[in-house]
Structures are given as C-alpha cells and as structure tokens.
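All protein chains of the complex are present and in place, except for one that has been dropped.
And then subunit A:
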Amino acid sequence: MADSTQSAEAIVSDVHKKIRAAFEAFDYESNHTVDVREIGTIIYSLGCFPTQANLHDLIAEVEEDHTGYIHLDKFLPAMTKVLLDLKFPSIPEDLLLQAFEVLDKEKKGYLEPEELTKYMTQEGEVFTQEEMDEMLTALADPEKNLVYYKDLISQLTIDPDM
C-alpha cells in the first residue's frame, strides 16, 4: 500500500512489478504477450473493478491491431495509469449486500439457485452457462443448495494484497 514516505518512483516501481507479475502468469510463451481474452482476469486480479464497457475500452487501447494479443509494452503504461488513478475501485461490502437484497425480493436471506440463475443469465452483463455453473458451485451451500449471500460477502471479500 502506498506509503507517504515512499517516493513517487518507488510507488510506480511497485505498481509496475505488480502488473508484471500478474501479466507473466498468463504469458505462456514467455514473450511478453497474453491472449486478449485473459486481460479481464489480469485486470480484475489487480484489484480493479471495470465494467464490461471499461474493459472494452481498455482493450481497444492496448490490443495489437486485432491480432488477439496484448503486449506488455502497451499494457504496462495503460494499466499503471489505471492503478494510480484508482480508476475502477472496488465495490464496498454494503453495496454488494444491497444488490443481493434487491434480488432477494422476499427478503429470505438467501437466494435459490434458480433465482440467481435467472438474474445472472438474463440481466445486466449476462453470464454464460459455464460461468453460471461455476458460480453456483462456488457460492451455493453444498448441503442446502442455497446461496446465503450475507455470509458469502464477508467470506469471499478478497484480501487486497493477494
């Protein structure tokens, strides 16, 4: 986390290292390029919360002329700016809770898999079937097969460091 006593260069250097580490995890050929479809994962993992539109725009900025690849040379400065400007900050827990409560019309305290599926695959930035399956596996209580969202939010809030 940025320390006030750290110089600007040190902060930028740290940011660069973080971006590089995340990038390299997907750089299979060790040639500083990643498949454009993995960029979303990389950006999210760096703690950013872009909308799909945001992602689109960022990709348009950095993609190598529709080759399907993104090179670190372009990604690094663009992503550094995003991180330093705190462009896509995370969603606070209470808002997330509100969101779930909106979907939980009957205020049951949980969502049924069918309910959640309906919303996630028909509303907003829709999920694919695959994403939906994964979500249910990840979030549904294994015994009762219900999504207890209140517990989930606190359990699954990501440590910003990792």
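The rule is simple: a contact is a pair of C-beta atoms (placed from the backbone, for glycine too) under 8 Å apart; a residue touches a chain by one contact, two chains touch by 3 or more; residues count from 1.
Throughout what follows, contacts and distances are computed from a predicted model.
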Quick one: find the hidden chain's UniProt protein name among "Ubiquinone biosynthesis protein", "Serine/threonine-protein phosphatase", "Pescadillo homolog" or "Kinetochore protein SPC25". "Serine/threonine-protein phosphatase"
Considering the whole complex, which of A:Lys17, A:Lys74 or A:Lys150 touches the chain not shown? A:Lys17
Across A:Gly40, A:Pro77 or A:Pro113, the one contacting the chain not displayed is A:Gly40
Looking at the whole complex, which of A:Asp57, A:Asp73 or A:Asp151 touches the chain that is not displayed? A:Asp57
Footprint left on subunit A by the chain that the document does not show: 1, 3, 5-6, 17-18, 21-22, 24-26, 28-31, 35, 37-45, 48-57, 88-92, 95-96, 98-100, 102-103, 105-107, 119-120, 123-128, 130-131, 134-135, 137-140, 142, 156, 158-159, 161-162
